[in-house]
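This structure is in structure tokens; I'll ask about it shortly.
Our next item is subunit A:
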Amino acid sequence: MSEPLLKVENLKKYFPVRRSILETLRKEPPRYVKAVDGVSFEIARGEVLALIGESGCGKTTAGRTILRLIEPTEGKIIFDGTEITKLSHEALRPFRRRMQIIFQDPYASLSPRMKIGDAIAHPLLVHSLAEKEEAREMALKMLKRVGLTPEDEFYDRYPHHLSGGQRQRVVIARAMILKPEFVVADEAVSMIDVSMRASILELLESFRKEYNLSQLFITHDIAVGKLIADRIAVMYLGKIVEIGPTEEVLKHPAHPYTAALIEAVPSIARRKKEKKIRITGEVPNAANVPPGCRFHPRCPFADEKCRSEEPKLIEVSHNHFVACHHPLI
Partner candidate 1 sequence: MLLEVKNLSIYYYTLTGVVKGAEGVSFSIDRGEWVTFVGESGSGKSTVAHAIMNIVPSPGRIVSGEVVFQDRDLLKLSKEELREIRGKEISMIFQDPMTSLDPLRKVGDQVIEVMTVHGIPEEEARERAKELLEKVNLPPDRLDYYPHQLSGGQRQRISIAMAMAFNPKLLIADEPTTALDVIVQDSIMDLIEALKAEGTSIYFVTHDISLAAERSDKIAVMYAGKLVEFGTVEQILENPLHPYTKALIEAVPDLWKEGKVRAIPGYPPDLRNPPSGCRFHPRCPLAKAGLCDAEEPEFEEVEKGHYVACHFPGGWRG
Partner candidate 2 sequence: MHGLKYASVNPMKRRYLPALLIFLMVFSVVASGCIGGGGGEEKTSTIVIGVTDKVTDLDPANAYDFYTWEVLNNVMEGLVKYKPGTLEIEPGLAEKWEVNEDSTVWTFYLRKDLKFADGTPLKAQDVVRSIERVMKIQGDPAWLVTDFVDRVEAKDDYTVVFYLKQPTSYFLSLLTTPPYFPVHPNYAPDQIDSDQTAGGAGPYMITKWVRDEELVLEANPNYYGEKPKTEKIIIKFYRDASTMRLALQNGEIDIAWRTLRPSDINSLKEEGKLKVIEVPGGFIRYVCLNTKTEPTSNVKVRQALAAAIDRKEIAEKVFMGTVEPLYSLIPNGMWSHKDVFKDKYGDGNLELAKKLLQEAGYSESNPLEIQLWYTPTHYGDTEADLAQMLKEQWEKTGMIKVTIKSAEWGTYVDYARKGQMQVYLLGWYPDYLDPDDYTTPFLKSTANSWAGTGYANPTVDELLTKAQTLTSQDERAKLYEQVQEILAEEVPYIPLIQGKLFVVTQENVKGVIIGPDMIFHYAHLYKE
């Protein structure tokens, strides 16, 4: 395997809990929400890694921290051999061109007062890749490329004239105009109507082929992950609990949590299924992470060891790692 494009090592992001004036005065120790608590993975060129987890598991924070839209607390982010964790903002700018992000909410990720054509052209101007006219031309081409035609008509529209699916195309166009090598797609389709989702996924897939684009695809929907990812990583409370090739993980989930997730997903193809694993309760607050295995309070198999000792990622089959004392395989 060649050198990975992106390498993340032991990434952590702790947010201090905003203390009230009283707590500050009482000198209570600061508390942290451990949104990302030691995450490591690699993504090869052209590879899609799906990061899956329930809301609040830290997957979104992880995505943003990797792009340094949020400053990491600890850990290393190595992009194409360069550690970008500590780069100054100025030094980071060239990397911004090569790494992009697509957000979940297409309504909020475009400035309401900017024509969508200008929004797409702006990255070119920011990185001095083109003059105004040229940028416009390129933006027009990109509009056509993402299927917003007639493109010159779309160029002058404002976001509120567009539907959610169309906006997401604009967002993708804006990210892709820089021909990035890596993109974080943060729940890129979860706010899009079902009928439209597939086409957005197709669009991303086409760029992947064209640019040999690596993707970190963040989603709560395993079915979507299955559709596009080469590998799947499952996150729970700030940690990756299982990571491996898509087929392998879905067919043979090693972590009880992964298994439960898979079983909870509704399906047309397998309507009346037997439930093997039932987990109860909800994800605890990331400010109070349970000791030991952080999944133990909800785990049907938890024992004393799980309550005290934190499991490490171990390889259960080729390239398939799990952090569990009692893996299912």
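Note that in this section a contact is a pair of C-beta atoms (placed from the backbone, for glycine too) under 8 Å apart; a residue touches a chain by one contact, two chains touch by 3 or more; residues count from 1.
Candidates were picked such that all candidates are chains of the complex that A comes from, given by their letters.
Every value quoted in this text rests on a predicted model; they were computed, and no experiment measured them.
In the assembled complex, subunit A touches candidate 1, while the other choices in 1 or 2 stay out of touch. Contact residues on subunit A toward candidate 1 in their complex (touch as defined above): 54-55, 163, 165-166, 193-199, 201-202, 220-224, 226-227, 250, 260-272, 279-280, 282-283.
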